[in-house]
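A single protein chain has been omitted from the complex, and every remaining protein chain is retained in its original position.
Chain IDs A and B follow the sequence of writing; residue 1 opens each chain.
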Amino acid sequence: MTGTDERPLLTIDGLTKWYGRQLGCRDVDFDLYEGEVMAVVGESGSGKSTLLQLLSGQMEPSSGCVVYRQRDGSIADVWQMSEPMRRFLFRTDWGYVHQDAQLGLRMGISAGGNVGERLMAVGWRNYAAIRDSAKSWLDRVEIDSNRIDDTPRTYSGGMRQRLQIARNLVTAPRLIFMDEPTGGLDVSVQARLLDLLRRLVADLNIAAVVVTHDLAVARLLSNRIIVMKAGEIIETGLTDQVLDDPSEPYTQLLVSSILPV
Amino acid sequence: MTAPVYNFAYLDEQTKRMIRRAILKAIAIPGYQVPFASREMPMPYGWGTGGVQVTASIIGPDDILKVIDQGSDDTTNAVSIRKFFSRTAGVRTTTATREATVIQTRHRIPETPLTEDQVLVYQVPIPEPLRFLEPRETETRRMHALSEYGLMHVKLYEDIARHGHIATTYAYPVKVAQRYVMDPSPIPKFDNPKLTDCPALQLFGAGREKRIYAIPPYTPVVSLDFDDHPFEPYRHDAQCELCGAADSYLDEVITDDNGSRMFVCSDTDYCETRRATGKGAQQSAPATEHRS
Partner (left out) sequence: MLSLEVAGVAKTFTMHLQGGLRLPVLQNLEFAVAPGQCVALSGPSGVGKSSVLKLIFGNYRCDEGTILVRDGDTMVDVARAAPRQILSLRRRCLGYVTQFLRAVPRVSALDIVADALSDLPRETSRARAAAMLSRFNIPERLWNLPPATFSGGEQQRINIARGFLPEKPVLLLDEPTASLDAKNREVVIEVVREHKRRGAAIVAIVHDDLVREAIADASLDITRFAAAA
């Protein structure tokens, strides 16, 4: 236990977003600790995507705060930071995996360039080192390093998603946000991706917030879960607790709607 | 029959003032792209309307103007811009680099070293070096503002990955005064070393894109590169077949349908001056044979 910081990595307090008179989400509170994976579930329109955007610093909340413990141990409200700081955080200490890989990748740039971009952004200026790092990351996400100079256009859906993950993890972030990471993939491809994510998150001790409508994904990846409905958290707890012993009517409905495997 | 009466150098004084203000701002923030209200000019975009407006705003009656297009004084573009200013401003024109006080250029920097008494005006088609990688103007402006230039190296990375070396040979990106990344306009990267620490003021005008930027005299300008793939100016491994110069940027000229070719200086003034002072190529016979 020596040397580890017991304070939360991310503290969310009263996070609320209004789109005019339309509610995005309201009064969201939770703490996320190092290495924890939090799933946010709910149907479309429940506010889970709004929440992810607020958490990841992409959209400013109407009220409430997102407080992050930085590598040096200092605590900062993401929306009180200067924009350069926030953007720096976003491309070094944080990652974001989009459901649509086209949003998370540069489709006209080779896989190596996609993975290397974050390194170059933090000042890496040695081509060979950047390329070696890109190769080892492609290897970790099970992409043949012979494909390093191909653009993601030539990749399958599952490969694109894995490339996106490599692109995010190359700077060893401590926190990663994922928006339906397995959405739109074939079942077999999903299984492979989930397994990979599960392993990487555990090996690298990364904290993650995963938005998904798929409770099976939540069960496999997450330790904790938030159930959202109409913009509010209606139930939260350990993932297996919420899924095995759901207390809210809506959660019971969600759980009972899973197709038996 | 009265010839139309133009204001001095075509543009009205208000417009020139507006452009000068943009130029001053550009000089104050080296490498930063200053937006300006680009005017319609009596020539199509792509013919140097940005450069012409900058020239029109800084030229005075005593100035001597030289205009080059890819190093040459005698192409249609160069000739017509020269004529434009001698007609509308009545200024003297020249082809001699040493004589000129204002040099408007498309895609080259003269070989003859410039002096503190000269201004070099570049015509710029696309001022934004990041556009190839990030098409959103809002985003590229923010990247400049925050010095987020990692993306520029992604472009160079792609070059090396594809070609084994940095294959960008013109419009090679530079960093000006350790701050802004700038597109030096489509000059060959051979000319990049001339950008830095240059005694002359360098102004860049993009008419269609409505941007002006500048490199003040004696400003450090660094070509971007990797530690293990350093910047290298490229030059054909040959001598000019007309003047024998081994240090100038060469054009490759195809001389017949059989693939015969020759290398000649791209800077016509430089080449002619050398020949006039007796520095012509020793074996000029084979070269001239292909010409005629």
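Just so we're on the same page, a residue touches a chain if its C-beta (ideal position, glycine included) is under 8 Å from a C-beta of that chain, and two chains touch if they have at least 3 such contacts.
Keep in mind it's a predicted model, so treat the numbers as computed, not measured.
*Asks:* Just to confirm, in the complete assembly, which displayed chains does the hidden chain contact?
*Replies:* Every shown chain touched by the left-out chain: A.
*Asks:* Among A:A172, A:L238 or A:I258, single out the residue that touches the unshown chain.
*Replies:* That would be A:L238, which touches the missing chain.
*Asks:* Which of A:I130, A:V201 or A:L220 touches the chain that is not shown?
*Replies:* The one listed residue touching the chain not shown is A:L220.
*Asks:* Since one chain isn't shown, list which residues of chain A touch it in the complete complex.
*Replies:* Residues of chain A in touch with the missing chain: 33, 36, 191-192, 194-195, 198, 202, 220, 223-224, 237-238, 240-241, 244-245, 247-249, 252-253, 256.
FYI, only the chains that are shown with their structure count from here on.
*Asks:* Where the CA atoms of chain A average out and where those of chain B average out, how many Å apart are those spots?
*Replies:* Taking the mean C-alpha position of each chain, the two centres sit 47 Å apart.
*Asks:* What part of chain A is in contact with chain B in the complex they form?
*Replies:* Listed in rising order, the residues of chain A that touch chain B are 83-84, 87, 106, 109-110, 112-113, 116-118, 120-123, 125-128, 130-131, 148-149.
*Asks:* In the complex, go through chain B and note every residue touching chain A.
*Replies:* Chain B reaches chain A through residues 133, 142, 146, 148, 150-151, 153-154, 157-158, 160-162, 225-229.
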